[in-house]
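The other protein chains are all here in position, but one chain of the complex has been omitted.
Each chain gets a letter, A, B and C, in the order it is written, and its residues are counted from 1.
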Amino acid sequence: MGGRPTWLYQLSKAGKLCVPAMNVNDSVTKQKFDNLYCCRESILDGLKRTTDVMFGGKQVVVCGYGEVGKGCCAALKALGAIVYITEIDPICALQACMDGFRVVKLNEVIRQVDVVITCTGNKNVVTREHLDRMKNSCIVCNMGHSNTEIDVTSLRTPELTWERVRSQVDHVIWPDGKRVVLLAEGRLLNLSCSTVPTFVLSITATTQALALIELYNAPEGRYKQDVYLLPKKMDEYVASLHLPSFDAHLTELTDDQAKYLGLNKNGPFKPNYYR
Amino acid sequence: MGGRPTWLYQLSKAGKLCVPAMNVNDSVTKQKFDNLYCCRESILDGLKRTTDVMFGGKQVVVCGYGEVGKGCCAALKALGAIVYITEIDPICALQACMDGFRVVKLNEVIRQVDVVITCTGNKNVVTREHLDRMKNSCIVCNMGHSNTEIDVTSLRTPELTWERVRSQVDHVIWPDGKRVVLLAEGRLLNLSCSTVPTFVLSITATTQALALIELYNAPEGRYKQDVYLLPKKMDEYVASLHLPSFDAHLTELTDDQAKYLGLNKNGPFKPNYYR
Amino acid sequence: MGGRPTWLYQLSKAGKLCVPAMNVNDSVTKQKFDNLYCCRESILDGLKRTTDVMFGGKQVVVCGYGEVGKGCCAALKALGAIVYITEIDPICALQACMDGFRVVKLNEVIRQVDVVITCTGNKNVVTREHLDRMKNSCIVCNMGHSNTEIDVTSLRTPELTWERVRSQVDHVIWPDGKRVVLLAEGRLLNLSCSTVPTFVLSITATTQALALIELYNAPEGRYKQDVYLLPKKMDEYVASLHLPSFDAHLTELTDDQAKYLGLNKNGPFKPNYYR
Partner (left out) sequence: MGGRPTWLYQLSKAGKLCVPAMNVNDSVTKQKFDNLYCCRESILDGLKRTTDVMFGGKQVVVCGYGEVGKGCCAALKALGAIVYITEIDPICALQACMDGFRVVKLNEVIRQVDVVITCTGNKNVVTREHLDRMKNSCIVCNMGHSNTEIDVTSLRTPELTWERVRSQVDHVIWPDGKRVVLLAEGRLLNLSCSTVPTFVLSITATTQALALIELYNAPEGRYKQDVYLLPKKMDEYVASLHLPSFDAHLTELTDDQAKYLGLNKNGPFKPNYYR
């Protein structure tokens, strides 16, 4: 779901972007729905369908406390897991503290946790050294991006035995009999082992379609060979299309209030930098 | 706490801003700590100190689901209140839905709720008409800004009796004996009736001080007579200064990871548009 | 899992119980683990595996706020559903209020809800009349006992069409095209469509085994032809056997404290009536 905007920005910076591009991934609705709200449900679903693990009382470390990590942590905490966070960014780390999670380095907890989940967008976050130190039957999975976050390649060595126990679930077995439960061979758990609610797909697809329409219809010169964020008003439009399914009733500004706030009654209601 | 950036942007738009300005209010740390996390605690504290109300089972309507509203709603829901939301912005409304709140127009629930809380930044959100329809002993207060959100002026009429029951708490009494409990005469509850944790003050003050230092030290020409957001790196610096009090341990990127992500190992870790 | 102790008590009352019996179902560990904690997870799992429904923003009515209902409600609320409760017992109803749920009669919300879940131990809680009034694509399932809570028989009439869309999932189609999604034909969702964690099975099986051992080993005359609750000390023993898997460290009473409390240092720590 959603590409990695990092690549777009790198292409743009290198002068190699040959068309205008919309960074749909960082629109508010995409960020919140596809990442936070969707992952809040799919982490539970993906773990249950593959391992039938009980969440209550489990110790879990989540690497990365961005939107995906926030969604995973909220769900796991709500179901009685004890969650630790690793972070590189002090702002996200401070948010994790305020949300009631210990912020640790992976090494501090790797021996004691029952589940390891990566949500970083980074690579080699879980290394062979970490895998060597995990306890028996520890579950390892990736909710971040691509298949690089867990160093799965390092596990394909002669001294380790792989045993496929069911679709998307491998036991990697150490010489001393220790088993690590690897899900989806380190690929995205939410895409491999869980379903994506049609509601979330609808939000993402609508956003993508509107972005394409905007790029196609825009008068020459509005967009250059660069990466743009979706105009706030379109983001709001996507959201408004999805409110009726919750029977949600929006309040309208009075003329007086719109004037007071300096806003158009039809939006956009937030500045472009708002998240 | 924090000015209203709307005014700065209006001044700038009108060409009347005579110095560069930093919109500190919309820095991530300020938004999250001063608004979301602080209000999560001060809504409870402010209501308890003024009214001793029990939260469990109470029906509450919160007007506005921005950071302040999100903080209020999370706290009240966690303590067993049933919370309704009013919103003008479809994005925030959709977030409220996904967080488990009914999104309604104020008129739909005004007769049944026990507490009304405004967090909009708007004016006349609670009108005399709403106040007339509230049930006996309904509590009304403002967590938003200024003293305009509740139309308190409309209550200063001869047919209504005001009775000060304790500091910051007025009973406004209708001819039929109905009482509405008005807190802080419609001014900010969190500033009038609650305390602000020193930790949050430290974050806000540090952010403001760094913004001033940046403006003062910046080479001529870096900032024009406009409104700027705090550079992400400074925001991250403020956060990192406050991590030790939680005994939080930040993870450092390896060279290889920094290269993969296209980031400097010392940050900034997120694009400027990130919230 | 666990029989219906009501039957045992009815047999006993009628003088038809021909052996001593242990009411294992009402032991604390069974009640809390098999019912509350297990259902907290299996309601989510069962709904996801059968329908892929998104929980966020969904309106759900849960009939019955006993241990099973409490577990279901806590999980659904935590994932962003808006939950209504029906109850016959004022004590449970008051608990639901304090936990932040509206207590309603089924008729009040049946037209608006997205999911109906029964957890009552009763029969005909969801009647044909209720089913007739549900909105299109409403999901109906049973977490309580047996297959009597939803009046499924009333749906087997010529004017309604049944369409099996996947294992354990039927669409019942009204003449106007409305579809109700019936799970497991009204049998227990947690047993039919979800897995039971081995940890919970271990607690239940250990409790049952200990009860049988106690009955077998008991000196003649300790137990008559009646229904007994598991001795508190055995309940505590079952719990203590399961603590190491959470790396939980129990505190021991000092002699002085044991004397002060009038307890044996090895338990039982709670009176028999404690839940």
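Brief remarks on what is shown
In this text, a residue touches a chain if its C-beta (ideal position, glycine included) is under 8 Å from a C-beta of that chain, and two chains touch if they have at least 3 such contacts.
This one's a predicted model, so the numbers in the text were calculated from it and none came from an experiment.
Across the complete structure, the visible chains that the omitted chain touches are A, B, C.
Mapped onto chain A, contacts with the missing chain fall at residues 56-57, 77, 79-82, 97-102. Where chain C meets the chain that is not shown, the touching residues are 6, 9-10, 26, 28-29, 32-33, 37, 86-98, 102-106, 108, 121-125, 229, 235-237, 239-240, 242-243, 246, 248-254, 256-257, 260-262, 267, 269-271, 273-275. Within the complete assembly, residues 37-38, 40-41, 44-45, 48-49, 52-57, 59, 74-75, 78-80, 112, 194-195, 197-200, 245-247 of chain B touch the chain that is not shown.
Keep this in mind: only the chains that are shown with their structure count from here on.
One simple way to say how far apart two chains are is to compare their mean CA positions; for chain A and chain C this gives 33 Å. Distance between chain A and chain B, defined via averaged C-alpha coordinates, is recorded as 26 Å. Centroids of chain B and chain C (each the mean of its C-alpha atoms) stand 40 Å apart.
Touching of two or more other chains is recorded for residues 97-98, 102 of chain B.
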